[in-house]
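A single protein chain has been omitted; all remaining protein chains appear in their positions.
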């Protein structure tokens, strides 16, 4: 397997400890768990998505673990502005604050709360199961562009996270780029449902949810590859990454780094374990392989 | 587990032997393999998609088997009109002819060749990896409606098979319904890619392909559920069905029957094996459960 | 009664290891106290004492519950989902995910200290293990649960806040009359303030090293993914790294000081 050289890197303007970033919404609601993931080897962490008002989330079940993936409909629970307090203990650590809102103004407002603390913002315009938020606005290129511009005013790196639940993801990617995004994160979860045949009901409280984990890896690779052909800003690959080989594959598709979420369930020390496989003293620079599958 | 009563049924106007239909493109290029699947217990079979000209398909690799699914980019190889000859030996067996074309006229023409022999037509407006065909036209509701109308002129049941690679599958489902479709088949494969890290290239000859099998089951269930809420014609569930429990789950989502493709790889006798689980002399009528998860 | 989720009939084709809720049918509802009932169902889960399940009350919510018996949960009515649960009838169905969490590590003579519905996760210890002393606390005599069944299996000592039964005061007060050196394992479950005060007593009496506490926090996933149950300062998940933690591990923790609610907001 190809191995990469070790050491801090920059991902789309953000100094990180390695190429492996904790994905938004996974163990991301409190500083202590974010810090734990950094301790266990994450190169950076993205927080739970924070919005303009506290939200308590959808009724349960919120998560079901499938054989080859996870389906969730959390409903964007978050403490809103109190999260500023939560992050106060961080000092220079690579913490990327994920934010969401119902329109560009809300995005701008929420980002403002964190303008001091965040190393970068990640815009959640892609959660597939919260009415009025996430993918409900992330399927409209104009809105995505406007939200990106609104957050860009805070002069921090802005990553825009896209939904795969669109006919053509490149139109949304290009909109983010036009809005001034520093990077695209692809992808959020794939809209999905499972039904309990015993109880004759969709198993998630919200009925619809988002599929993540191994099952969506080929979809995520495809989206990264498509975006790499269409956009010129960096892409962070996300979706089903669960081993070092997957990281290399995402990079060959065009990703400069990856985010990892669901794989934490099978292995809470995933970041350390992937790093052990991925990095070597005589490893090559990631630049040598990013996008090489396009040649 | 819920069991269904045995015996012939009608699926959206087509008399079939049970609720389990062989999906298009799987062992569907010759009469002998279609007949074999009927012998092994398929309730009906859908042929390989037949188009206006013979096609030899994409360069290989055309298929890779993943741990939890299959990725393919066959490129719609098909013998075109010669397939009429191939089907000549069938006489009243439940054979549904899948057809494709680049526009309504082509759909009309190809359907005409089979107007005698086909029990029904299935319109492939959803293959995600053939330029100018399949999903390239199936993402446009107007075109889908026009193609459906064109084939409906032959006065046979018409099933329209949809792609999940759209922002909102219900707009396409409603277009098919407006065009006079007798049923919707959901779903075709999900656009995907894998890259060989050793060879630094997408593993499919066509680069992009379609994901099928277990990995997409939650996506297929979601699409069936959405379509059931939006449309009033019957829905045939397709995508990742691999056991009797999956059939029940699809039905609860709103499907009157299912199509099965990829699962044939793990078990060529899948139809017999599912039937053994699914049917019982004291089983209930499928009508009792179709759509029951919506209550 | 069918034997355990993990022995699903193996269908050919699909391996049935999806973690979807297992549908179970309620067979009996036994009222333990005015606000607490035990709900028995037709599936036996193979779980260690201290492990828990996520109980799906269809149409309402999914909530964490200890398995009081291998085929039952014991529910205190506090809100919508628990109210729906305690009013269920035989024949009704619920969904169960799990068992989850680590469970207790049990050896030697065991001292069990329970407050209120916190008795539920400890019940099997009293019933199934030899040589257990059970300290049972509640606000009033009415609210004591499992007293008689436990008394038939092990030594039980009782405390009530109002003195209506047993020792008058908090269950931690019962510890004064116990020689902690006699026990190899001390297990505790109850409301946060009760657990914090037991923790303090055990610390003062140098018995904290052999103590284990079953924590409860807001849980949405149960599998160490969503982070809603994480506790400060280590950021461990109560659902996956716990719910049982050793006393020393909790000493510097948020236990008894605050917890986070469903939105992640801190509450006292």
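As written, the chains take the letters A, B and C, and residue 1 is the first residue of each chain.
Rule of thumb we're sticking to: a contact is a pair of C-beta atoms (placed from the backbone, for glycine too) under 8 Å apart; a residue touches a chain by one contact, two chains touch by 3 or more.
Computed from a predicted structure; not experimentally measured.
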Touching residue (missing chain; options A:105, A:153, A:229 or A:267): A:267
Hidden partner chain, touching residue among B:13, B:112, B:180 or B:205: B:205
Touching the absent chain when the full complex is considered, from B:18, B:72 or B:275: B:72
Interface with the undisplayed chain - residues on chain B: 25-37, 48, 54-57, 59-67, 70, 72, 74, 77-80, 82-83, 86, 194, 196-199, 201, 203, 205, 261-262, 264-265, 268
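One rule holds in what follows: only the chains that are shown with their structure count from here on.
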Between chain B and chain A, distance of the C-alpha-averaged centres to the nearest whole Å: 33
Whole-Å separation of chain centres (CA-atom averages), chain B against chain C: 49
Computed distance of Cα centres, chain C from chain A, in Å: 35
Residues of chain B touching at least two other chains: 214, 245
Chain C residues counted as touching two or more neighbouring chains: none
